[in-house]
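See below for the structure under consideration.
Missing here: one protein chain of the complex. Every other protein chain is in place.
Presenting subunit A:
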């Protein structure tokens, strides 16, 4: 039976792990490769690095991180942030990423997803959707770290990028991110029901019950969290045991 995945996410800027609270307030939480090694040993199911500055000047840092991580961690690694073209995807895959995540570039031009999926396969193309509630049961995509509204409906957009070849959706609730109030479950459920591919729930985890709800109520195939793991509130093993006790199939190592 396929297991539900727990994915610690490391927000990276200038080669260091940070964690934005609502994407603004940054706190240094250490070296990304050391953190990746620790999560690998702790039984994380995948890792995610998000380059939150993602300028061309610090691109080399991200390639170096991917390469060093792949030397030590024999588990899947997703990298996102500032990915614009299929050549960016190739460079990150060659550096050591297993999956690459598009965000603003896919909003600006969904065909970039098709170009990358045709070249490298859907299995390594993730589309990260950052959305906010704008009305009951309506969520709108925001780009540029949550600062820029687009007028695009998140559910429609998810369908579009999956048709273009996205193999997975990383869905972040901008309202919830950093609040520890739990995932936006109606949005997660609406998008999970709308697409055939796995959805990763992200944004707002504060308790282990939030992880459970993301799967049982939100319909997510994987749950992503940062602060609760980075700051030692809970271990990966505690999270897995809690989810397994709630009846969710987990890989217990």
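Throughout what follows, contacts are C-beta pairs under 8 Å (C-beta built on N, C-alpha and C of every residue); 3 or more make two chains touch, one makes a residue touch a chain; residues count from 1.
Here, contacts and distances are computed from a predicted model.
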Which choice in "General L-amino acid ABC transporter membrane protein", "Cytochrome c-type biogenesis protein CcsB", "Molybdenum transport system permease" or "Imidazole glycerol phosphate synthase subunit HisH" gives the name that UniProt lists for the one chain left out? "Imidazole glycerol phosphate synthase subunit HisH"
Touch with the omitted chain, as defined above, among A:102, A:120, A:157 or A:183: A:120
Quick one: which of A:40, A:209 or A:233 touches the chain that's been left out? A:40
So that we can see where the missing chain sits, which residues of subunit A does it touch? 1-5, 40, 45, 66-67, 70-71, 74-77, 93-98, 118-124, 167-168, 196-198, 221-222, 251, 253
